[in-house]
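With one protein chain withheld, the remaining protein chains of the complex are depicted in position.
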Amino acid sequence: MAQLNLKNIKKSFGDTPVLHDISLDVNDGEFVSLVGQSGCGKSTLLRIIAGLEHPDSGDILIDGQSMLDAAPKDRNIAMVFQDYALYPHMSVGENMAMPLVMASLPLYARLPIMRSITPASRRAQPQIRAGVETVAKQLRIDHLLDRKPAQLSGGQRQRVALGRALVRDPQVFLMDEPLSNLDAKLRVQVRAEITELHAKSGLTFVYVTHDQVEAMTMSSRVALLQTGHLLQVGTPNDLFSDPANLDVAQFIGSPEINIIAGESHAGQVSIGPTQLPIDLGATGPVQIGIRPETILVRNADGLVASHAPEHGHAVTFKKRLVEDLGPEFLIHGAFAHDPEGVIRIRAQKSDAYSNAGVFAQSETLDVVLNPRQLLFFGADGQPLRPVATAAKQVETA
Amino acid sequence: MAVSKLQRAQTRLAYLLVLPATFLILLIYIIPIIFVFLGSLTDYTLVSDYYEFVGLENYRQMFGDKVFANALNNTFFYAVLFLPGAFIISLVIAIAIQEQKQFRSVLEVLYFLPVTSTLAAMALVWAALMDSGQGVINNTFQLFGLPRVNWFGNEDVVLYSLAIISLWSIIGFNMVLFLAGLTSIPKNLYEAAALDGADHPLDKFFRVTWPMLGPTAMFVAVTSSITAFKLFDTVAILTQGGPDRASEVFLYLAFLEGFEYFNMGYSAALSLFFLGIIFLFALIQALFSDRNVHY
Partner (left out) sequence: MAEISQTPTPTAAHWLDRAKPKSVGRVVTSLLLFLGAWIMVFPFIWMISSSMKPTDEVYDADFSIIPKTFKGFENYYGVIFEQPYLIFLMNSMIVCVGILVIQLLTAILAAYALAKLKFRGSTILFGTVIAAITIPINVTSIPLYIGLVRVGLLDTYFAMMFPFIVSVFAIFLFRQFFRGFPDSIIQAARVDGFSEIEIILRLILPSAVPAIAAFSVFSFVAHWNDLYWPLIVVQSQDKMTATLSMMQYQSAFDTDYGRTYASATVVTAPMVIAFLFARRLFIRGITMTGVKG
């Protein structure tokens, strides 16, 4: 059980700054993901927590105690590495026993030969074995204890790495992209297992990933990093529906959010010829973020795909390509007023829209935008919030 | 199915391509090896064309010969002096250099320098450094109150002297091999070890470095052993086997028998014995090299 506080962490490699003044509090038992593109500094931050890197300035507190000068083994943390870092020359059992051996034997008893002859070593053996076996059973790898890592599948290696981390009985559990070396199918399964492990153990988890889906599905809170800056920390829903800026909005969500140019003036926002009665309290150009799944598609017959909002604004949409993804369509195209633009729509299938053939009828589609689900950003990328959400009736253009 | 025309043309070309090499391998390796074997069963000497088959007589002579036993003895004694140093000193230096940041490449160059130099020429320099009268080493010894050593004149010392020169010439070579092995150990194993509590240098060495270095260590051990058995240049230039055959090592003896005394038959038997030893080392290496390969 531990609280983790990062205070004003700064780090540069040579002349390249990788972390600019990062402060982050992780509460006891929380699952916090550090997410961002590669090179954003998330792994460095994790390694600083682990003690594998030393910050240029700032402090790391675990349960209120500064860990700045503590060795990794003294921080009460465990870490799962991206490629697991299992010792290839040791069996699974020996791998998992390492932290226990190191903790329970004095240096002289750990040296070769001495290992097998000192009484201290012999006395500690049963306890070490019991510790390893308990965790191995828990992870269902107890039948693998005598194998070498090279003889295991990716998923099994992953579990051994988890096991080696768990035997230490840590307070904070650090994971550096632990799923990136697994195939897609296994990834979903292990994702659930890790979430379950977190729930059962009640430990504090810090999880690094570049995959926003992982971050969104697993965490209690997500910390989004970009080029060494912490852009936003919040629940997955905060990041999705109330992004701190345009970069956050673009990072979260798949496919990526559609960004189009609009104009704000006198309580109205215009998208091409369409006027939305939204008062942003400012005039000038704005950037409008439209999540692909919030756009409602209609055709001439009035048939509707996707979950229909109660009200919205119709816009003409020129389609280029319709991909059938099974439960839904991914429609690529552009709004009629800006034929060069790129807009993607995720349209869930309905009874009327169950095969792509329905889109063959015409070049254009009528789509409906729900003003409540639109995100607005100024030219600087900062969010603009409507002064009063004037949700009027649908105005068909 | 008929072999296509293209394929036939390709096969013909293949034979054409391997022809020169095959012909030369026959001439330089296969035929000479057969002749060494046959020659070792004769009493052929270059001086007279008359010879007869003597069966295993040369081998019987070899194993009964005090000179042979002496040469073998010298070689093994030299190897015992040379090998631990060639292995341990190189490993220690490699580990120390590996941890250096600024000076790594300059140190690498300095230690490797003797490897590229011409040992025959450098042997003359070592002869001067180890000169019993006015050599720099003896002068330095005197400075520290140590006794002067007759490096090449004393039969109890001469193999030590040769071993020192050989060490000087091989340490850089082994060091580079060890450095390559050390560099290929994934860094995150050390990090995992640090998290697991194995952050003492001894723990790091015995739990990670040494086991991961297995194949490299084997390779270094075998190649150094072969090098030890091939000791020749410094003996030929500095001691000619003396004093009183105290530095007459195996290869030098084979050389003397063949090209000084022209006892070709006997020398052929020595050569085959030498080949047997080399094969033994190659076999050891082949047997152990598979064992420690991970992933």
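For clarity, chains are labelled A and B in written order, and residue numbers in each chain start from 1.
Here is the rule we go by: contacts are C-beta pairs under 8 Å (C-beta built on N, C-alpha and C of every residue); 3 or more make two chains touch, one makes a residue touch a chain.
Just so you know, these numbers come straight off a predicted model, no measurement behind them.
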Among the options B:54, B:107, B:185 or B:284, which residue touches the chain absent from this view? B:107
By the document's definition of touch, the residue of B:77, B:160 or B:274 touching the omitted chain is B:274
Which of B:52, B:99 or B:244 touches the chain that is not shown? B:99
Footprint left on subunit B by the chain that the document does not show: 7, 10-11, 13-15, 17-18, 20-22, 24-25, 28-33, 35-36, 39, 46, 93, 96-97, 99-101, 103, 105, 107-126, 128-129, 131, 133-136, 139, 168, 170-173, 176-177, 180, 194, 199, 219, 223, 226-227, 230, 232-233, 236-238, 240, 251, 254-255, 258-259, 264, 267-268, 271-272, 274-275, 278-279, 282
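Basically, only the chains that are shown with their structure count from here on.
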Just give me the whole-number Å value for how far the CA centre of subunit A lies from that of subunit B. 56
Footprint of subunit A on subunit B - complex, ascending: 186, 188-189, 191-200, 202-203, 206-208, 211-212, 214, 292, 294-295
Subunit A residues touching subunit B in their complex are 47, 50-52, 71-73, 77-79, 81, 83, 85-90, 98-99, 102-103, 107, 110-112, 148-150, 164, 168
